[in-house]
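Quick one: the structure is below, questions incoming.
Removed from the display is one protein chain of the complex; every other protein chain stays in position.
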Amino acid sequence: MAVWALVRKVFGALGLAATLGLSALAAVAQDEPPIVAAAADLRYALSAIAAAFQAETGLGVTLNFGSTGDFARQIREGAPFQIFMAADESYVAALYRDGFTRDGGDLYAEGRIVVMVPQGSALAADENLDNLAAMLATGTLTRFAIANPEHAPYGLRAREALIHRGLWDALQPMLVLGENVGQAAQFALSGNAEGGIIALSLALAPEVGARGDFALIPADWHGPLLQRMVLLRHAGPEAEAFYAYIRSPAARAIMARYGFVLPGG
Amino acid sequence: MDWTALGLSLQLAGWTVIALLPVAVFGGRFLAYRSFGAKGLIETLVMLPLVLPPTVLGYYLLVAFGRNSPLGAFWQEMFGQPLAFSFPGLVLASIIFNLPFAIQPAQRGFEAVPIAVREAAQCCGMSPLRSLWQVELPLAWPGLMTAMVLAFAHTLGEFGIVLMVGGSIPGRTRTIAIAIYDRVQAFDNSAAATMSAVLVAISLVTIAATYWLSARVGRRLG
Partner (left out) sequence: MALEVTLQAAGPIPLDLAFRVEPGQLLALVGHSGAGKTTVLRTVAGLWRPENGRVAVAGSIWLDSASGVNLPPHRRRVGVVFQDFALFPHLTAAQNVASAMLHMPKAERRAEAERMLGLANLHGLADRLPAQLSGGQQQRVALARALARCPDVLLLDEPFSAVDRATRERLHAEIIGLRAHLAMPVILVTHDVNEAQLLADRLVVIEKGRMVAEGVTGRVMSDPVALRALGLREAGATIAARIVAHEADGLTRLETSAGPLLLPRLDGVPGTWVRVRIMAHEVILARQAPQGLSALNILPGTVIEVKPGDGPGAFVQLRLGRDTILARVTRRSAQALGLAPGVDCFAILKSMAVACDQVGAGTDPADPDP
């Protein structure tokens, strides 16, 4: 009985707390740092840029990494992002056309794909994918990871490259698809696959690069990865400041470290 | 260790429990005491979130909360923010997918109150509300507590629906379960391991609490 009396008090306290209501929560979200929706290949590069931005201006941003296609969908459904950094400019063009963005945005980098294999893999990373072709021919390949071509630009370009090399059909049953190129990298290097095709910027990151070897895939094997960024409709002044910072020399230097070919040089 | 994410998870679970408590009391009681034609249908509907894949639920919830739906548009008007990809949207979704966890054990708790005792309460002159407060709740509370504990624990562990309805927005909708997913993708295994261990610990405490409560119910009625 004593326990019930205590429980009654607890329930009463909870009921009191419940009168606060959810609208209080809705109001809280006003003065948080602006959210940047960035393609997964930018994880390490953009984190470094954001840190430099914070050091210089004292302003913070919240970074959200995922697949370009997913973010585009979420933006259409009203997600509260203020900057969108896509790995393929066609998504930005579509959003601009449909009125979700302030303007057509700016090209901030051109990306490259690499073939990457974990330490000790039977597959060797060579830029012509000869080793991959050989393993496929002998039937010794079990798993190969790429990003999902449906909504991740890096996955789409990986598929184009494989088609160009004539390996796509043979590779189909062995493919593991990541939700975005970051997850593809994680699959490729997890030890459960012989390797995969991921973004150069991820391979150049110390956290990733230390885990294996990679080789650059010729750029003319696939369409270009023209990465475009844009301010979304309700972007505020802090978002604008960060947007400008990304195009500054300091930020461009960081991007170059991660293998991004920059427009205009 | 992403404390913000843990905080979000705990808040989400907490608000869910608060919102579901009256639902559990009155819904569970209603289903326990009444017999009517549509009862089987209602019980089935309540159990539905338990058996549906989270992606199915997530899909329907997204359709219901999206900016093009009546609810989503209304919310946008009222608060200037979308319902999807927001914490309040998560709470709403959480209330729905936790219905079976909240109502079922509560219903069992109320079913365990002997009918003769309830009738005796009426014959003592107690109105239905007074009977609920003085006779039924003191006897059914272990079932209610089980319901709340289960809903709390289940919310902490929910992934698919939270991801679909909330996105993975740090500080807003990135709960600890999703933070773990994100850390794995970032090759940050130590953070993933730490957060996973924390979740396991919380889950163990929850399961232990549920067993203890069940034993209490058994002892009281045995």
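Letters A and B mark the chains in the order given here, with residues in each chain numbered from 1 onward.
FYI, a contact is a pair of C-beta atoms (placed from the backbone, for glycine too) under 8 Å apart; a residue touches a chain by one contact, two chains touch by 3 or more.
If you're wondering where the values come from, they're calculated on a predicted model, not measured in any experiment.
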Residue touching the undisplayed chain, where the options are B:Val63, B:Ala120 or B:Val205: B:Ala120
Options B:Ala32, B:Leu139 or B:Leu213, residue touching the unrepresented chain: B:Leu139
Touch residues of subunit B, complete complex, unshown partner: 114, 116-117, 119-128, 130-131, 134-135, 138-139, 220
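What we mean here is this: only the chains that are shown with their structure count from here on.
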Complex contact set, residues of subunit B against subunit A: 15, 17-19, 21, 62, 66-67, 72, 76, 78-79, 81-82, 84-88, 91, 137-138, 141, 145, 167-172, 182, 184-188
Of all residues in subunit A, those that touch subunit B in their complex: 1, 4, 7, 11, 14-15, 17-18, 22-23, 25-27, 29, 32, 35, 40, 43, 62-66, 74, 77-80, 180, 182-183, 185-186, 189, 207-208, 211
